[in-house]
Each structure stands twice: as structure tokens, then as C-alpha cells.
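Of the protein chains in this complex, one is absent; all others appear in place.
Coming up: subunit A.
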Amino acid sequence: MRAHGSVKEPEARPADHLCWVHDDDESFDMAVRAFLAGGLARGERLLCVGERAIATLDGAGEDLGDVPGLLADGALGTMTVVEAYAVAGPLVAERQRAFYATETARALADGYSGLRVVAELSELAADSGQHAELVRWEHVADELLASGAGMTAMCAYRSDLPPATLGDVLAVHPLAHGPGHVTPYRLFFDADRVVLTGSVDTSTAGRLATALAGTPTGRSAVLDLGGLEFVDVAGCRALAGWAIALRDRGVPLEIRGASALVQRIWRILGFSDIAPVTFADARG
């Protein structure tokens, strides 16, 4: 299974998707530099998105070496949020995905082992007009990262964002450094399946339903509940709502690794009739 859970260090392996909540400038600078240095050591092309992430490059010589040289020969790039808009247009998850897929392919074609992105997007998260699409993009991005395209990412957010906002973004990252209590569950991709871990109850079921509604799928979908510790009626309703939406699109859903209790709840709540899914044992 892909790396998931809480992390202390800004270390990432290829395909990792790390959410980094930061509250003090010095430790944030160190975290970004360490994350980028890890990519440099792996031969990845580096990209800093957002003014606050770019600012960490001042004084990054100790970790990254010749920063101006890296910038000059294309091993390191920067994009302000305004520049990101200029190249990919206003924030739309699919356009962002296409942009990063192309950039990752270009990095590989240029002889790098992949693309490592650090993005500081607190201003988008705090913008009520952009917030929902940002969360959807983070979730879509995770699918791109999990696909093994060659991209690795650290998404940084300020800790003074409202807890619900932080919870929304943290919940769609497999790896997180931040306050655990704002997101009791995680929804992420592992190869061809969607994985839900942790616990979902009435206070977070709405968030989960929103995230699932934006989950990219192919012609079939697999949801892995092997790491789900707890789910209540509201959480099961969120899962059933997604199953119904998928059925309406002609996409069959397999639920893997669901506990005996979850399968019982599914029957008792009458979801077997309105939200048909295939329950399968956990694998892999």
C-alpha cells in the first residue's frame, strides 16, 4: 500500500503526497528545503508553487547548493499563484491535472527521474470561492500521483486556517504533518483503488460525501475499507450516495475489505437494493 498516515519529517518517496501544515516560518523553510533536497538527491526536477514556497529558496544554498544555477538550467522552477493561473487558467481540477501531467512527462523526457512539487496554497484555501475546487484538485492530484506518473508533492497550508478548511485539505492527502484531530479520516488513491482509512461519523460524513463526488474513476471503481476503523450511519450514507452516483453513470463499485459490521449495516439500511455494490475480501 502507498505510504499514508502522520509524518514528522518532510521526507518523501516518489508518488508520495504530503500535506504539511506549518505555523512557524523557520521550521517551514527547513521543511521545504529538506523536501526539495530529497528530490534533488533522487534526480527529480523541482518546482516551487506559491510565493511563500518560493521565498524558502532564499538561503536554501546549504540544502540545495547552487540555487541560481539550478534555476538557470531548469532543474528548479518557480510559479507564483498568478503565474500558475496564467499557464493553467483559473483553478479547475482537470486543467491542473493536465498541466502537471504534462510537466511530469516533460521532466522525464528531459532526463529527470520525476517531478517534485512543493506548493503553498493557503490563500486559495482561505478563499471561499476557490476552496471547494482546491479540495477537489487535491483529490484529483492524488490520483495522478498514485498512478506512478513520476510526480511527488508537498502541499503546504498555514495552521491558522479555520479547522474545517484544514480538515478538508488534510483529508484528501495520504500523508500529513499537522493537527490530527481536524481529520479523523483520509481518502486517497493506491494504484487503481480508492482507500478510506480512519473513522467517519456524522461530523465528517458531509465532507466525505463531497470528496467522493469529486473522485475520478475509470469504467469501474474499487473502494478499499480495510483500514477503516469506524463508520456510522451518516458515513455509510455518504458511501451509498457515491455508489448510487456511480451506478447512475454505469460504473460498478467494488468495496474491498469491509468489516462484517459494515456489510451488515449496508443490508439493514436497505442499501443492498438502492446502492448495489460488490463486497470483496481485502487483497494486497
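In this text, contacts are C-beta pairs under 8 Å (C-beta built on N, C-alpha and C of every residue); 3 or more make two chains touch, one makes a residue touch a chain; residues count from 1.
Everything that follows uses one rule, which is that contacts and distances are computed from a predicted model.
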UniProt protein name of the chain not shown, from "Anti-sigma regulatory factor (Ser/Thr protein kinase)", "Alkaline phosphatase", "Hydrogenase 4 subunit B" or "Phosphonate ABC transporter ATP-binding protein": "Anti-sigma regulatory factor (Ser/Thr protein kinase)"
Touching residue (missing chain; options A:83, A:123 or A:232): A:232
From A:98, A:132, A:213 or A:268, residue that would touch the chain that is not displayed: A:268
Where the unshown chain meets subunit A, residue by residue: 184, 199, 201-203, 230, 232-234, 237, 259-261, 264-265, 268-270, 273-274
